[in-house]
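All protein chains but one are shown in place.
== chain A ==
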Amino acid sequence: MESLGELERSVMDQLWSRAVPLSAAELRDALADRGLALTTVHTVLTRLEGKGFVRHDDARPRRFAAVASREDHAAELMHEVLGQAADRQAVLARFIGSATPGETEMLRALLADTP
């Protein structure tokens, strides 16, 4: 039995790679090697909708699409990670924050000066 997290990844991978809205049945068929029940696919889609990654249209049957592309989500996340929000370092410890151009110069000089 696969975890819901793994299934969510597989469903999102399908929605991202196919780039057209898919019905739950189409998704089940696309993931046929996993032998999923239709209700399981619906559960996963509902969870993904709740998290704001997927939306559906009003066609019959409903078709599901990714809200944003994988690249957009990655860019959004990186923007938040590298952003200057005051509590960022308490939320996620990033390796370094951003450096000013002057500081980068100085760091390079420091590294070159010491053997």
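As a convention for this text, contacts are C-beta pairs under 8 Å (C-beta built on N, C-alpha and C of every residue); 3 or more make two chains touch, one makes a residue touch a chain; residues count from 1.
The definition used in the following text is that contacts and distances are computed from a predicted model.
As stated in its UniProt record, the chain not included in the shown complex is "Peptidase family M48", which appears among "Peptidase family M48", "Sarcosine oxidase subunit gamma", "Ring-1,2-phenylacetyl-CoA epoxidase subunit PaaC" or "LigA protein". In the full complex, chain A contacts the hidden chain through residues 5, 8-9, 12, 51, 53, 70-71, 73-78, 80-82, 84, 86-87, 89-104, 106-108, 110-111, 114.
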